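This is the structure I have questions about; it appears just below.
Left out: one protein chain. Kept in place: all the others.
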Amino acid sequence: MTVAILFQLILNGLAMGIIYALPALGISLIWNASGLFNFAQGDLLTLGGYIMLTVFGKLNIPFIPAFMITVAAMGLLGYALSQIYFYPMLENKVNPQIILIGTVAFSVFIRNLVLVIWGTTPQTYTNPFGSQVMQIGELYLMPHVIWIVAIVTVLLSLLQYFLRSTMVGIAMRAVAQRQTASWLMGIRNDRMIALTFLLSTSIAAVSGVLISPILPLTPSMGGMIAVKAMAAVLIGGLGSFSGALIGGVAVGIAETIFAAIVDPAYRDIFIFGILVLFLLFRPGGIFKAQVSEKV
Amino acid sequence: MAEQNQENRIVLKIEGLTKRFGGLVAVNELNINVEQGNICALIGPNGSGKTTVLNLITGIYPINGGKIEFLGEPIQGLPPHSVCWRGIARTFQNIRILGSQTVFENALLGKGYGKGGAGIFHTVLNTPRYRKDMAESTDEVNEILEFAGLTELRRERACNLPYGKQRILEIARALVTKPKLLLLDEPAAGLNSQEIYTLMELISKINERGISILLIEHRMEFIGKLADWVFVLNHGSKIAEGTFDVIKENPDVIQAYLGRGGRKLA
Amino acid sequence: MKKVKTLLHKYILLVIGFILLILPLFTSQYEFYVVERGVQNAIQVLGLLILIGYSGMMSLGSAALLATGSYTYGILLVKLGISPWLGALLAIIITTLIGTLLAFPSFRLAGPFLVVTTVGFGEIVRILLLNLESLTGGAYGLEGYENLFADSRLVYAFMVVTLLLVAVGTQRISNSKLGLALKSIRQDEVAAEIMGVDVRRAKMVSFALSAMLAGLSGVFLANLTGYMSPDSFTSAESTTYLLMVVMGGMNSVVGAIISSIVITALPEFLRFLSSSRLLVYSLVLLIYLRVHWVKSSRPSCAGVAKKLKINIGNNKSGRGGGNG
Amino acid sequence: MKNVKKAVVWLLVMAFALSIAACGNTGEKVSSQPTGTSSAPAPSDTPSKTPEASKTEKEKIVIAHLAPLTGDASFQGQILVNCAKMAVDEINANGGINGAQIEYIPVDETSTTATGIEAVRKAIALNPAAVIGPNRSGTILAAEELWKEAKIPFITDGTNAQTTQKGNPYTFRIQIASTYWIPILARTAKEHYNVTKPAVIYGTNEYSKGLWDATEPALKQYGLKPVTVQTYNDGDRDFTAQLLKIKESGADALFCYGYEAEIGMILKQRVQLGMKDLLVFGERGCSSPAIEQLAGKDNIEGLVCSTTLSQGDPETGRQEFIKKYTEKYNGAISPTHTNHYDSIYILADIIGRVGSDHEKIREELAKLDYTGALGRYQADSEGNLVHTIYTQVFKDGKWNLLLQEDYPVK
Partner (left out) sequence: MLKICDLTVAYSVAPVLHSVNLEVPEGKIVALLGANGAGKSTTLKAVSGLIRAHSGRIEFCGQLISGKRPDEIVKLGLAHVPEGRLVFPGLSVFENLKIGSYTRRYSPNQLKVHMDKVYELFPRLAERCTQLAGTMSGGEQQMLAIGRAMMSEPKLLMLDEPSLGLAPVVIDTIMDKITEINKHGTTVLLIEQNAELALAISHYAYVLSVGEVVLSGESEAVAEDKSILEAYLGGEQ
């Protein structure tokens, strides 16, 4: 294997990795804010992609407005979802296991909703970042890789700033930790959690919009990405945003190189093997997540 | 010979016990001996490492250094359930009973799982051995519930019990494990005077059965009436030990822990 | 009337078994197959009831264990040519061993961490089935093995009897010390351990039992279809099994059996929904979770069984154990 | 003790019931056989009587169609049903078969084998004159004993060569087996494009694997040997590793098998890795409009594929079919499963001649030589209803017909 090929592998692994990082980010966000592991994050991504397909690809609305419409629609969905479904469950202290099952059910629901509305034929729309391959020496690079890396980095910094430094961001984290106390601070818990859902579904929408020109849209697309994203988020450290990004990229690069050196058929086994090793020996992930005290 | 006797009378012997959480030393070179039949108390300011000591004894946390001997055998490194089987039972600062299970079932849990008794095959096949085992357990549990005054509540769901009764249930459950040493973590927390009185009576009764007790408590009147021997912890180290009457005069203890309220008692 | 009720109460399992056994009299061949699948699913779901309902350890890898049972049976028979009964026995043993291995991550992990691990296990098994062609036949699948009985009706009868025995066993476990230990793990693992519950062993037993039943169910599945291919063991199947456990109330043997059979047969009643069937399923599940669990957000609710006011031999005190 | 006794009694009762159940059912099964077929005239009747008989009865002729209507393959199922439905509507609008209307019943095969078997049983329970499907080779292999037992002809659709090689006289296949298909592709590669170093990539699903199994001998026939063979799992979206290996191997052509989503990605990523010059040969899946969309028209320039219908076929009958389909279903045609339009006409033709007796339909299908709207169909000894194969190439932004041949039936 030449050095050029190795670099090409790393580059393409990176491109795949940021795709995993996006839903991983959403999972981490919801986990931070409500202690809920959202199995439906991948399918929300699919939904975002399909809404964009309709708005941008079919209705021919220009990219930026279409993008905003999609994000707004998904945000609204997240808000509603929280207000009518997840918040009442969290408020009534329903067994977390049941809420987890709820997100699994949601994943199935969204997947089939997409299937019924848009069918299973793989679809896509024009890549807004251009489809002309860039050649740098012996390396080939698609322009969208650079764009997505940039967008994800900006998104991440904004999120980080929002949660660390703004009052609403801190309030969001406070709600995640102690709801009675946060209510007594004058925070509307339901709105905060709904806001978190709104953020997370908006991220799903952004991911869907960024990913669907690259990968074909199918109802199960988000689910397939989410499986890896879940591995990525646990490897990176659940709850940590940089962990989600680093975990996603690490998974992307590791699996691409493994596929090239060993056997592409077993790459998922490799990733889950790594995940199990991580969970057994460093359960907090790379960026040690807060593991709640046992006693 | 006398010394031999002395050794035998020590139920729990802790030597040089050390525990670090990251950079923080929670317990530092701690030595504690609990003698047979005694009620010992562990007091100290919040964050001085009292609950950590109980967690180390029961094996919830691994220790970083030192020795814990129970009845002359080292128990450090054993998983919590084996520690329990050796004869150490405990309760928690925040009551940890199974809310959706009945009082009886909560107490039955003290019979543990995995130490002898009828195995899974006997259970599934409902063999005579299983039925005998179950009947024996039931009798034992009923006896303890009777002892703790919970017989009438045995079919009640634990979460429906008043707070004081839940405390008693937790102690009863610990008794079902047939302990030789009982560790109580702030048993009087949140109880009213009447309930505290009942609790003190129960603890004395338990002690009369020959069960040694090590307890953590902040209520000095409780300690004063019950404890034979008191250890005072501060920042993970022992700063004093002795009978309560001696301890409460100790200037270090007053400075670090008792303050005005303590002096009033004295 | 009351007498009938108490009698029904007591013998509900036998009644179910009786109904199942005489059912072939009234069904077409096709409907019969659906019932067969329902019974086979019920066996699997009882295993999950122990794992998810009693011990509170979520698994989304149950289809993979089903696959292990099915494939081990098929491979042993086709490649080694051993007898069906021996093959079935070995398949169950091997599945149990593999399932027990899954317990090891559970010693340190809980909640979503454990679920993702089981999802990973499911993926691993699926990929192995597809790629270990010389053993599993790859995407072509595996066929050409003998059934336990030549007559498919005997297989069915055997399956129903097995289901009943498994149900009685599961019920007994629920009322036993083991069951209590499992339920205590679900509610407060540390307290359980302090009370002398060997948590690791209990978890292993829980995983082993559920894997054993998955293996058993897998062997029956192999017998029912006469052919196996990787596509029958996807994560969607795992989700369906989860759905069956949840709709059964997570705490009741009878509930689990009824819900598995009903959910297996439901597509027949929901034909008119065609492609939006799964949509409706998941919607029903969502509404059930939202309405039922918020209303009674207690850890244990008997679901279906409670609604029907049946709760077989639920000897609350645990004295004597089991039911007649 | 008393309980145990009671339980034993109950068990006995159950065992008794069981035995009754077993007997009852076998009895029913035997007796149901004649009633099941009684709607059709007894086989011993003279054939000339049959048409009148069904005409006077004015019965509906049931044709069941097994297709994946839910699950991941449902878009294929939709095409299958659309094409068949189109033919049924046309026939019924023109007065049906000798006056009898066709009752067309689609049955959801779903995407898994276990539920697929359920669907086959359901289709049989409808007691149709014939069944079209199943679509998935897995389901066919798993369930073929069922229709052998029921003695109902099934016109299946899987490409896997094995499905018709089991000696089941009731199994037919309107889909072209990979063993007929791939040699044409290999010959095209050799003779039209002078390929010397072919590489192969296929998915680990039964469909793609069936194609690969036929590829090696076909290439050998033309003196070619794959320089590298790569596989992928369904759902994979990154083919960098495989494509770079193909690049390293110095291959000048790629035989690419799989479903639309994966093929689209492979074709696209091939260009993204600077391998635009690599010739790609595929089969019917490649001519789906989804590929054009997913990979981008620029990226599939020069793609060669063999299919059951060519979008670029100038022949008027087929152009008309394409137009009809596009109008009726409001979308570009995917020539993957269009032959079910003809399979309905084939059945209508046979039933019109011999009536809806299963055995006679089977006999007719076994010696079929029929020219329909989309091509000529000839039955071979295994039950393959071999179809005209079209090879097309994507050039200047559209499909062009390259070759058209009726495969020589053995």
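Letters A, B, C and D mark the chains in the order given here, with residues in each chain numbered from 1 onward.
Simple rule for what comes next: a contact is a pair of C-beta atoms (placed from the backbone, for glycine too) under 8 Å apart; a residue touches a chain by one contact, two chains touch by 3 or more.
Small disclaimer: the values here were computed from a predicted structure and weren't measured.
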Shown chains touched by the chain that is not drawn here: A, B
From A:A40, A:L81, A:L100 or A:A174, residue that would touch the chain that is not displayed: A:A174
Where the unshown chain meets chain A, residue by residue: 167, 170-171, 173-174, 176-178, 180-188, 290
Interface residues of chain B (partner: the chain not displayed): 44-47, 93, 162-164, 186, 189-195, 218, 220, 255-262
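As a convention for this text, only the chains that are shown with their structure count from here on.
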Centre distance in Å when chain C and chain D are each reduced to the mean of their C-alpha atoms: 35
Centroid distance [mean C-alpha coordinates] between chain D and chain B, Å: 72
Euclidean distance of C-alpha centroids - chain A vs chain B, Å: 47
Interface hub residues of chain D, defined as touching at least two other chains: 70, 74, 204, 231, 233
Sequence positions of chain A contacting 2 or more other chains: 115, 265, 268, 294-295
Contact set on chain D toward chain A in their complex: 70-75, 78, 204, 230-233, 235-242, 244-245, 248, 260-261, 264-265, 271-274, 290, 293-294, 296, 298, 334
Residue ranges of chain D in contact with chain C within the complex: 2-4, 6-7, 10-11, 13-14, 17-18, 20-22, 24-26, 29, 69-70, 74, 108, 111-115, 117-118, 121-122, 124-125, 137-138, 141-143, 145, 160, 162, 204-206, 208-209, 231, 233
In the complex, chain C residues that touch chain A: 52, 56, 58, 60, 104-105, 108-109, 111-113, 115-117, 119-121, 123-124, 127-128, 130-131, 189-190, 235-236, 239, 242-243, 246, 275-276, 278-279, 281-283, 285-286, 289-290, 293-294, 297, 299
